[in-house]
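For this view, one protein chain was removed and the others were kept in their places.
Chain IDs A, B and C follow the sequence of writing; residue 1 opens each chain.
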């Protein structure tokens, strides 16, 4: 039955995280010195505290030592965390979701036995996906509605040599690169360029991490790049079945959108507070129609975005709802992304405008929110690209051999 | 628990209505002669058929002879009906919701005994709300965040005279005026201008209906005006408690938005079909990026709007979800309205653009969809006005004595 | 740099303004409201306007016209459109093709057609490109010979025999002379196989089909023309056989846009916007809510602001491209301005309607302006028109 009631557990975890963010993260994240600094080092202490309240292992099954949270609850938590700090939110979201995928379904019992105990025990143990490569053209773009599109080969290559895989290549935009203890590295293997995933511990010989971030940022999560120079891992680190990690983007958990929502909410809440305090024309500015209407527009965008994101989040856990036609057979996560990223950027800009000149100052939060919301515009699929993918779905276009491609994606 | 699964009954009624609309309404509604005609008479036969499949009494409790549908299901049905004809959708929605309010909760047993049997028995028995008066200033507008706003007096007045009420006045924009058998007429009573509601049968002496519609239209539902010239009704037709009929607009069932959604969907579906058939540049136009991206934008707007509307619909039935903080304490129906009316108008315009010159021709459906979507922009609260109301809610502004005013609204 | 109008330009503007206020505006809503699209036309307004020069003002002086420049034409189109967009377009449609006659017809053709055009107050012009299966393929033609218009013309001695059907032809039901594009080589791509013919209304084998029932622009006639073995003399070929691209480069256009069409839609839109702004400002200053003029409310001021800033930006842009047309400046600006005018006319007329409806006034004229504006989506601002302008940028 259709219901928008959150469970008592969901309400409780939301309150807990909201409180945690207000007490532990916001004071650090909004410190003017940190706001002004050109670099924004990861709040490692806060991450550790978050781990202690279970957020690092949040999606991992209870059997494996996690909280077994569903995707909607994960998105609720990500939104709350992002109200405080989007990097903390991104790193925790990635680790938590990867942990569920790897430990609960993809790893062999041997792999699980080898990696799980340390992961559960160490509050600073994070997992990162090393996928993106500069120059790899994975766009639909010119191939829109053309048969030739297929997943391009990774230039990072893994070669089997005896009991080991030897990996050569370079990955960038790796979320949480600075802190990750384990990387899931995507590479091409064999002559046909098939894609595989290898588990590469941080201390693997030949692996090095550069934490230098691109300026401007591509995405949240204190990204860095990972160089694999003749990097060797045991043969057993090959992930036999990795498909579930790379399910159809249109249907996957909308973590990035939940994160954007948190940023937008932080901006909106700051503007709402300020508008009730700041007096001009003899009245708090919220009492002027122009500001009131602007705040209302922000609230509309945020509430509508949340409805779309939660729908996509719940749907990503409930494919049966597509099958029984409760939901339309469309890429709901991509749809939420197209709407939310632009809507939330506007929220942040409008919020900053309420602050006048202080809205553009680097030592003030609003500047950060605007920049962070802008980063969200570029962190996922670019909007036109997303629309083309939605359009192929609307037309039920299927590329020759696309079933295989999709499964591998 | 949060779930977006529709029940088997909801899925079934949606399919039934969709099929009914395709078979029985669309062929009538999209007949070129009807499309071109300056007037658009109500499809009375279709309304009667809809009544036979239970849509006129859809929200009325099962005890009273209806289907006892909740608000979400009502909105689903309204969307489906509006894909075919927004007037049919508006009249059925009004009758069904008024019937529930009147027969299930507001009428005395005596009133119910007097009106219910005929209502249930006659497939052409509709109920209309006669509320709007030309020139009555019920806007927030200049009173935004000012204490003086209160519900203005109706110029339509009812005076008690012995065993009767005598009503004098004129109501316009009455949905379904041409077909209604019973009017719920709002009027001022007594010296203090308090508002009351009276049940006025169509055959009451002194009541006359003018079916001439304003051009352009104010709203859907084949509106007309009702003149009450020394109109007499028995004293027992006074509705003692009418508050529930006029609950806070921000929280009421978003029927008008569901209706707009149906219009938008009809336009979108027409464009999607056409884009797969129409060939230019050697390919169906959906295979051109520009058209594909435009269709995707339409789909995004519609899906996001539906998520917001369904949320508001469900919320209008579940105030406990506000109390337990599953939903934000905001006027969700107004929020859905601000977003949906503009988003859907754009969908209709974009859909029409895909048709080139035929998109503006009166004998073609797209012109109708654009006009119908534009009517939705003006049928409810105007958008700036809605934003000001949301803004007061954001600020938790409470007008002195507003509790009483709200309850009376 | 100088934005001052010449005395002649100012005189045309004032005459047009007066005519729009006194003659066009009083009949505008009434014509709009007529249900039958064949009945919306009014010859009286055409005759009156023609006598003032509004039908023939674009014909060069050496041929007996007024020889107005593009700046004057833009001013007049905007002024007439303040009264009624469709009536303005009916006049300017004649300028469009008298530009073409002047630029592309032979001396003999000019003698045969310009003279009667100038003498007859009811002589209107039209041009036929679109066909049921060829819309944007005519605008951005692909290389495929099968794409684009299909009306055929076969030579038989001194005549060409035309067969096929044109649709969405402006002035179809009222025009006396049409420029008809036909395929004269079935095996070549559109641009190398199309010939333009001058086809008088009384051509045997040609007839007017349905008149389209448009959402807005009700006055402006738009219909089908059907050719059933229609015979057109070879002397009526404009330019070279298989050489029709007359309204663009070959016809002397160095503006990077269609010689006149882009300016026409942008200038017409400007007039509609002026009308909408005036209506909205008047409403805000006279209508009250809670006892105070609407103008005092911030949300109203912000809507008025948007309407006016877009309108003034459009005015600036239109006057610039008119001047650039006069000086044969080559750029993509005319197309860009036309695209821009789509966004502006729709936003401005919709805001005007919003302001009225929000004030409880559903003004039929406010609604009409929105309907009139809708046609811009197709004519001036659809994705094909935008891509076309963009591609000029890269040249």
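The criterion applied here is as follows: contacts are C-beta pairs under 8 Å (C-beta built on N, C-alpha and C of every residue); 3 or more make two chains touch, one makes a residue touch a chain.
These figures come from a predicted structure and were not determined experimentally.
Interface note: of A:1, A:22, A:118 or A:142, the residue touching the hidden chain in the full complex is A:142. Contact with the chain that does not appear here is found for just one residue of C:109, C:133, C:163 or C:301, C:301.
Annotation: of C:336, C:355 or C:370, C:336 touches the absent chain (contact as defined above). By the touch rule set out above, subunit A reaches the unshown chain at residues 36-38, 134-135, 137, 139, 141-143, 214-216, 218, 279-282, 288, 290-291, 294, 349, 352-353, 356-357, 359-363, 367, 370-371, 374, 377-378, 382-385, 387-388.
Although one chain is not displayed, subunit B still touches it through residues 288-290, 293.
Hidden from this view is one chain, which touches subunit C at 1-6, 9, 71, 281, 285, 295, 298, 301-302, 304-305, 308-310, 312-314, 316-317, 319-320, 322-324, 327, 332-333, 336-337, 339-340, 383, 386-387, 389-391, 393-394.
Just so it is clear, only the chains that are shown with their structure count from here on.
Relative to the whole-protein C-alpha centroid, the nearest chain centroid is that of B.
Averaging Cα coordinates per chain places subunit B and subunit C 40 Å apart.
Per-chain Cα centroids separate subunit A from subunit C by 51 Å.
The residues of subunit C that reach two or more other chains are 297, 299, listed in rising order. Across the assembly, subunit B contributes residues 384, 387-388 that each touch 2 or more other chains.
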